[in-house]
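Every protein chain except one is present and positioned as in the full complex.
In order of appearance the chains are A, B and C, and numbering begins at 1 in each one.
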Amino acid sequence: MVQVTVWNEFRHEREDEAVKEQYPDGIHEVLAECLAERGFETRTATLDEPEHGLTEAVLEDTDVLLWWGHAAHDEVEDAIVERVHERVLDGMGLLVLHSAHYSKIFKRLMGTSCSLKWREEGERERLWVVEPSHPIAAGVEEFIELSEAEMYGERFDVPEPETLVFNSWFEGGNVFRSGCCYRRGSGKIFYFRPGHETYPIYRRPEIQQVIANAVRWAAPTEGPEPTYGEREPIEHLD
Amino acid sequence: MVQVTVWNEFRHEREDEAVKEQYPDGIHEVLAECLAERGFETRTATLDEPEHGLTEAVLEDTDVLLWWGHAAHDEVEDAIVERVHERVLDGMGLLVLHSAHYSKIFKRLMGTSCSLKWREEGERERLWVVEPSHPIAAGVEEFIELSEAEMYGERFDVPEPETLVFNSWFEGGNVFRSGCCYRRGSGKIFYFRPGHETYPIYRRPEIQQVIANAVRWAAPTEGPEPTYGEREPIEHLD
Amino acid sequence: MVQVTVWNEFRHEREDEAVKEQYPDGIHEVLAECLAERGFETRTATLDEPEHGLTEAVLEDTDVLLWWGHAAHDEVEDAIVERVHERVLDGMGLLVLHSAHYSKIFKRLMGTSCSLKWREEGERERLWVVEPSHPIAAGVEEFIELSEAEMYGERFDVPEPETLVFNSWFEGGNVFRSGCCYRRGSGKIFYFRPGHETYPIYRRPEIQQVIANAVRWAAPTEGPEPTYGEREPIEHLD
Partner (left out) sequence: MVQVTVWNEFRHEREDEAVKEQYPDGIHEVLAECLAERGFETRTATLDEPEHGLTEAVLEDTDVLLWWGHAAHDEVEDAIVERVHERVLDGMGLLVLHSAHYSKIFKRLMGTSCSLKWREEGERERLWVVEPSHPIAAGVEEFIELSEAEMYGERFDVPEPETLVFNSWFEGGNVFRSGCCYRRGSGKIFYFRPGHETYPIYRRPEIQQVIANAVRWAAPTEGPEPTYGEREPIEHLD
């Protein structure tokens, strides 16, 4: 059974009335619940817990980590970022949601600025599936339409994704690579754009479906554990 | 339950004593059996059956097709190749084994010559896993060693694989990209190098494991069925 | 000096008054001229010439071939398609323009249907550069805007491009991967979406700039000519 930890900054929902209305118990609870309903074993962790809720023990028991952050990326301690980074390289899956494009852990894994254009006007977004055979697109229509979304636009400063699953159209004239697959070490990473805190996007069944698909895709497989360092020759040398 | 059809040219095993000894009932039977043991629903089809055993009905019921051919690629009828091609674009997975690199269907899907260097001296091969987190590498050690193999060497004239899972070392001084993932239309394709007819390679548990992994990976997912052609605007045009 | 052959179906311009007005001497002449101005040695070839103007001698002298076709893809003889295909694998660059996504040669090289959604309403298109460091994007702004364009929309049934340079936004609500790089054999291929016959798109300096960049990128380099077939061991075998 895949074990999922949903990490959330969990500040907006406590400090901002509009957000509290959307997500009274926090974005993490909505995400954890929808994943539990789909058969995953879930727990949550938030910024203001000790070690941000991401102790060695928690990470050890996590197959896939979801990460949502926005206003307090800088408050995430570097030591915890390194711990998460090591676990990803070691095989833990990572889902990077919406404004977490700017999280320390995503920038650490990508090696780039992860910058983009943005605008908060509640415009229409249409996420087109460009790779319909990818498991992350299972159960989805040809596009997902969001009537009100924050805009994220290209250039998105990330390495070219190993697979681009979703490609977004925005009413205001922009496009965005909004569903991007990566592999780093033995860990699989999926960046998924939707999910602003003031729109009830994580309650949408299609969005929940994509997230559940991505968790399944990112879960570790039982591949060989790579070993490194000095090695004797396997074959006889002249 | 994933439905697998194992297609085999099935000539060597009837005409050549050495091959008959290795695979008395044909390569297809060994492959079908090892997949059945791993929980797949399997059937076989061979060149000399009517329509090469690949009727519309058979293909309709096939989630993943395995293809082994060597000496009679040219005898595969173009109409059947087109039929298989359409099914792949429509979502059927395809495993292309060993000398099937030169099959009509693989060349049709790759758009290249699929040529390579080769040598039949029974030399050692070591297939190194270069992407340990890929599901096709599950349950495999850091490398698979074959004590006697036909050599296939670079330049392998195929498009750069979407993921390279195995990279082969040969005793005689060559290397080869020996486990290559592709996506064409809604179909997933895996080229896997091992498997010459005079070596009992398909009886090796690690090889069977990789093939079973690849079947699981290549099985169709329930993504959107893409539609094409003229379309009304979704948004109002100025 | 890079030698370019511009191939054009050249039917619309002779049969349709609106197209004749845009391109009185044919699309090929406008393209050849703009490339000549940028220092390329150019010639043209059209469908109704003997061998479609693509004799062995012409192809032998061609470093990069541009291909524009629309209504008469089926009239291109298979033998000529095979000849062009071989030259591409052998190193000749190929630029596939607009409706040539459906040409025999592009489908032959891609191995897929190359289908897409389309609409001819003269809507706005914005081609966003997603890979600004690619040489094909040199001298271009963050996006190219076309005030009137035919729409091409996803799902575009092609293999995932090796590099995606342009990503298009359309007024009517669609997106499209509109600048796609591929490598097949020793040949480089660039698919570039803009260029409908009834809009004067090929007279736009930015579009001409992209095409010239792509010609430079696709021109053959002096890499090793790969050899294939049976080979002696390079190393001593046990």
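Here is the rule we use: contacts are C-beta pairs under 8 Å (C-beta built on N, C-alpha and C of every residue); 3 or more make two chains touch, one makes a residue touch a chain.
Note that the structure is a prediction, hence the values are computed from the model and not measured.
Asks: Out of B:Arg126, B:Arg183 or B:His196, point to the residue that touches the absent chain in the complete complex.
Replies: The single option touching the absent chain is B:Arg126.
Asks: In the full complex, which of B:Ser168, B:Ser186 or B:Asn213 touches the chain missing from this view?
Replies: Once the missing chain is taken into account, the touching residue is B:Ser168.
Asks: One chain is left out of this view; which of A:His52, A:Arg155 or A:Arg177 touches it in the full complex?
Replies: Touching the chain that is not displayed is residue A:Arg155.
Asks: Write the list of chain B residues that the hidden chain touches.
Replies: 126, 128-132, 142, 153-156, 160, 163-164, 167-170, 173-175, 177
Asks: What does the interface between chain C and the hidden chain look like in terms of residue numbers?
Replies: Contacting residues on chain C, toward the hidden partner: 91, 124, 126, 129, 131-135, 137-142, 162-163, 171, 183, 185-188, 220-227, 234-235.
Asks: Touching the absent chain: which residues on chain A qualify?
Replies: Its contact residues with the unshown chain are 89, 108-113, 115-119, 121, 123-124, 151, 153, 155, 157, 159-160, 162, 171-174, 182-185, 226-235, 237-238.
Everything that follows uses one rule, which is that only the chains that are shown with their structure count from here on.
Asks: Smallest number of touch links from chain A to reach chain C?
Replies: Tracing touching chains, the least step count from chain A to chain C comes to 1.
Asks: Looking at every pair of chains, which two share the most C-beta contact pairs?
Replies: Counting C-beta pairs in contact for each chain pair, the top pair is B-C.
Asks: From the C-alpha centre of chain A to that of chain C, how far is it in Å?
Replies: 36
Asks: Roughly how far is chain A from chain B, going centre to centre by Cα mean, in whole Å?
Replies: 33
Asks: What are the residue numbers in chain B that touch two or more other chains?
Replies: Answer for chain B, listing residues that touch two or more other chains: 124, 162, 171, 183, 185, 226-227, 234-235.
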